[in-house]
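Notes to accompany the following structure.
Only one protein chain is missing; all other protein chains are in place.
As written, the chain order gives the labels A, B and C, with residue 1 at the start of each chain.
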Amino acid sequence: MTTLFASAGRKIPRVGKRRICFPITSRAYYGRSQLLIKKLHAHPDLELELMLGGSILLDKYSRHIADDIEAGGFVITASLFNVIEGGNHVAMAKTACLTALEFTNGLHAQDPDIVVICGDRFEQLAIAMAAAYLNKTIAHIEGGDVTGSIDESVRHAITKLAHLHFVTNTDAERRVLAMGEDPRYVFNTGSLDVELAASVETSIANVPVNSYGVGHTVDTTQPFLMVIQHPVTTEVDNRQHLETMLRAVGMLDLPAIWFWPNVDAGTGGMSERLRHFREQHEAASTRIRFITNVPADEFVALLKATACVVGNSSAGIKECSYLGTPVVNTGGRQQGRLHADNVVHVAYDADEIRRAVVAQVSHGRYAPSLIYYQPEASQAIVDVLASMPLYTQKRFHDNVSTSTVRIP
Amino acid sequence: MTTLFASAGRKIPRVGKRRICFPITSRAYYGRSQLLIKKLHAHPDLELELMLGGSILLDKYSRHIADDIEAGGFVITASLFNVIEGGNHVAMAKTACLTALEFTNGLHAQDPDIVVICGDRFEQLAIAMAAAYLNKTIAHIEGGDVTGSIDESVRHAITKLAHLHFVTNTDAERRVLAMGEDPRYVFNTGSLDVELAASVETSIANVPVNSYGVGHTVDTTQPFLMVIQHPVTTEVDNRQHLETMLRAVGMLDLPAIWFWPNVDAGTGGMSERLRHFREQHEAASTRIRFITNVPADEFVALLKATACVVGNSSAGIKECSYLGTPVVNTGGRQQGRLHADNVVHVAYDADEIRRAVVAQVSHGRYAPSLIYYQPEASQAIVDVLASMPLYTQKRFHDNVSTSTVRIP
Amino acid sequence: MTTLFASAGRKIPRVGKRRICFPITSRAYYGRSQLLIKKLHAHPDLELELMLGGSILLDKYSRHIADDIEAGGFVITASLFNVIEGGNHVAMAKTACLTALEFTNGLHAQDPDIVVICGDRFEQLAIAMAAAYLNKTIAHIEGGDVTGSIDESVRHAITKLAHLHFVTNTDAERRVLAMGEDPRYVFNTGSLDVELAASVETSIANVPVNSYGVGHTVDTTQPFLMVIQHPVTTEVDNRQHLETMLRAVGMLDLPAIWFWPNVDAGTGGMSERLRHFREQHEAASTRIRFITNVPADEFVALLKATACVVGNSSAGIKECSYLGTPVVNTGGRQQGRLHADNVVHVAYDADEIRRAVVAQVSHGRYAPSLIYYQPEASQAIVDVLASMPLYTQKRFHDNVSTSTVRIP
Partner (left out) sequence: MTTLFASAGRKIPRVGKRRICFPITSRAYYGRSQLLIKKLHAHPDLELELMLGGSILLDKYSRHIADDIEAGGFVITASLFNVIEGGNHVAMAKTACLTALEFTNGLHAQDPDIVVICGDRFEQLAIAMAAAYLNKTIAHIEGGDVTGSIDESVRHAITKLAHLHFVTNTDAERRVLAMGEDPRYVFNTGSLDVELAASVETSIANVPVNSYGVGHTVDTTQPFLMVIQHPVTTEVDNRQHLETMLRAVGMLDLPAIWFWPNVDAGTGGMSERLRHFREQHEAASTRIRFITNVPADEFVALLKATACVVGNSSAGIKECSYLGTPVVNTGGRQQGRLHADNVVHVAYDADEIRRAVVAQVSHGRYAPSLIYYQPEASQAIVDVLASMPLYTQKRFHDNVSTSTVRIP
């Protein structure tokens, strides 16, 4: 129970443009939101403000993004260093709190009409909380999905703080409604990632894979694997899972491009481990190239060309559903997420992974699925943000007749 | 999407006692949790740690609580000053963030098995967030209710971060399940407030009302009103609502005990206003005594004795349902909350309020309702906390068959 | 020892205006800096940026200042709520840290050439520290004085972080030089407070004393006392000192205007105590009016008219030296500060205070002293800020031949 005297007057409907604040805290989020950001910026009735914080200001692949953004004519109203070092849970929690503390000042000063929160990153929940306490209308992109990791909790908690919901599939839509959101404000627009994937024209011939990262040369005109393996915050076997994956890939006859995760909280730990790995498993890694970053369009070109994606990336579930790329999904990270026929789930067992990859490679590409796809996803979001009447007082909406809830 | 290497090993099942952390950030929460706290402390298999922060360390009625707690043999592992002054939304948001930042250190160091989060206060969500990022199991008391104010968002967001749910009524239970919580971990134990109300034996004859607060003497052997009016963070008419309420009460012939809220963020603003009020409305307030605090048991004795409770307090909805006290509930703060027949809802219209009070007074006391009551609520919670197998990875539980969600 | 790779390029001499940042964190500092701020704002070669934080955003006499400042055409680049409630040492320390943390973001973004730090308030040291770490040139006003309280440490620590020093008297100048500052950057400009006092033309006849505060009516055409008693952070007898002072003033036959301090960290504690005092000492306070705030010019008019100033305010030492007002200075707060003949020092002994006041009243006004006065203090500061070549790397300047330092 919170009692407080409102400090500010009633939210005055702006006579001029509606002001949108978009907090960007990771490179991945910026990448997938590009189409949306450009359209928000170009819209005649909207004023877009970008706020940067978190890892986007830190890692060597991201630092140039701020320059790019400013060069693109966008307005950056804050660039806040607020990542607390440590690469562990306590640093993660404190980073979230410090991020929200600092963004509060910016959100208060800039006074946006809408704050756009993306996905399920831990610091985005903290920012959503601060925005809610400032009585801002919150728009959330990509709610309602089910996954593993702490992301699962974060995503749904953001939903319960948000006022406008842009989901990517019908399962997610039903869940957001079951959680009590008002149907008038829940929009299934499809996935921005998939929209971006569908729009990419870069061909694999133009991807200079071997100029990125370290390791062995991979011939992308021949069949090759892509491995994308993220650690999971709520699991403790991350290191062992990596070992298992490396063994599995080592047993296969195909060359592999291994995307090394951009770890949160900028630890040098990951690169230490990578180096250690390669030394310990030299034989196993003779056909592997390790890469941490390629441009977004080249990543899609690789997804289109690869024989199989292995690991636990959401790209295997979302982009690959549309692209028809075979996927072997490992472990609990994507567990429960809606997926198309292109995905086979396996546990962290080297032999099981190997067999599944062999089967997927021999199956070849799948027919495209539209479960995550709708044309013009970004435009649909922009239209709602520009024109939807706004509200701040939420109230649980009983979309489910109570008799259908199973009480044990 | 959050990637992180777990810093700590797997959660080792403690051979000894299960460790419970109970963050207390307001006097009201301490009051209503007394029975629970005592039972947790006394339980042979549990180790209870209290962490204090927020307003409980500040207001003059609360400061002695820390002393009382320590005198009671309880362990206080942290006393953190983290309320940012201002009494406005930006101070509220920053207070939440700073509270969570500081509690993170304590939660990390003390390494509890379970963190108990109560109700819907803004800083409790922040603490829940930090606890979730630290991979702690979170127990939430009083989820699933529907109300107004920012509390509505806060309560449900906590639900989506929590692992064990102690709800107070069947409506709340159905909502928590609809939101995707695992039925095995949702417990309808009834309300701690009502359990406390039911256990109070203090008689009105023993309440020295006129030794508290300021204003006129109230004869509690004769019919009298209780007014409890809280500000609402998402409303901007708080000041006008107070005026309306004062006019309404001024029109009635009954003496009134007006409970002045303990405003968050310790502003002197409230007392300024109170003084201004009394000066401006001297005639209207000739039968009113203004009080900010009485001991919990005396408060219940007053609820039992009053002719009618007027305002927007949850005590009118919860405790009074069991006590059968007539209630006139004003505005949106309790809107949507399950209530018994004893409650009449009115808007902020002085005449409407006056008529409703007259009608309720003439109706007299209601039959007790058990919608919020179950015997041994606190014991039921303790039993679960002491024995339930714990988990940290959440996953949305489809308790509602998707066909029953109404997609528009 | 601090090792760090510089993040930014060499400080580029701005082709255009020099940018001055002025962090204002208390009403008192804004009051005494008014002439300076106006001249900085009006200077054609300077760009002035005000940053607000601390108590200036909080207390009811200060809140309107932000509005006034903005109405005056000044640029406020940040308004930061960063006072942590508690009114004790731990809240003070944390407030300083949070203030500096938040000002860092603003100082980094605004990139001023000079940061102006005033006096000896605890949060000003924290801001100076942050500015130093950002490699800014720091100007300090009013260094080198000696006093009691934590202010004594704070003031000299700021000196050791600052690059340009504006002292108010020759004793202070010698101390700043002894501390190793470069003589080229130490300027004795006289006191801004005294310059302001010298410029005030408001007459006592125009001061509506009895419309301020609470208590008894004071006839300012007849002899009256002014009591200004501040708590001292490093003393623990503050409450007893207040009692002593009240007894002393109660023994005198003169009416008194008692300036109640604007306590830091916004505690309601002070007003509680005031109320308690007046109740307990009703007889003693029959000739006293309690006031917390009057406009700066009216304050000076009162200093000019009063028969004697009693207490521990710097106004007794500084403004009153120039105005010739008799002063009875109590306790250790101003101990060691340069003063003119108008000041008599006494301990906290009621009888001693009473006798000293009687003697001072019968002595009457003193001849003006110029120890703190120089005409055009503010202009002298502006001239240096506008034209002095800037530097950031400090180095201890051995102004004292080492043989003169007495090593025991």
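We adopt the following convention: a contact is a pair of C-beta atoms (placed from the backbone, for glycine too) under 8 Å apart; a residue touches a chain by one contact, two chains touch by 3 or more.
Just so you know, these numbers come straight off a predicted model, no measurement behind them.
> Give the labels of the shown chains that the missing chain contacts, considering the complete complex.
A, B, C
> Looking at the full complex, which residue from C:Ala42, C:Val75 or C:Val400 touches the chain that isn't shown here?
Checking each option in C:Ala42, C:Val75 or C:Val400, the one touching the absent chain turns out to be C:Val400.
> In the full complex, which of C:Pro23, C:Gly148 or C:Gly213 touches the chain missing from this view?
C:Gly148
> Of C:Leu134, C:Leu164 or C:Val294, which one is in contact with the hidden chain?
Spelled out, the listed residue whose C-beta touches the missing chain is C:Leu134.
> Hey, which of C:Ser33, C:Ser79, C:Thr104 or C:Ser378 is the one touching the hidden chain?
C:Thr104
> Identify the residue among C:His64, C:His89 or C:His216 that touches the chain left out of the display.
Here the residue in touch with the unshown chain is C:His89.
> Identify the residues of subunit A touching the omitted chain, counting contacts across the whole complex.
The list for subunit A reads 57-58, 60, 81-86, 88, 90-91, 94, 98, 265-266, 268, 271-272.
> Considering the whole complex, not just the chains shown, which residues of subunit B touch the missing one?
On the side of subunit B, residues 78-80, 102, 105, 109 touch the unshown chain.
> Kindly note down the residues of subunit C that lie in touch with the hidden chain.
Within subunit C, the residues touching the omitted chain are 1-10, 28, 86-90, 92-94, 96-98, 100-101, 104-105, 108, 119-122, 125-126, 129-130, 132-135, 146, 148-154, 156-161, 170-171, 173-175, 177-180, 183-184, 230-236, 238-239, 261-265, 267, 269-270, 314, 332, 335-336, 392-396, 398-402, 404-408.
Heads up, the rule we're going with is that only the chains that are shown with their structure count from here on.
> Which chains share more C-beta contacts than any other pair?
Maximum number of inter-chain contact pairs occurs for A-B.
> Please indicate which chain is farthest from subunit A, where distance is taken between mean Cα coordinates of the chains.
C
> Roughly how far is subunit A from subunit B, centre to centre by C-alpha average, rounded to an integer in Å?
Measuring from centre to centre gives 36 Å for this pair.
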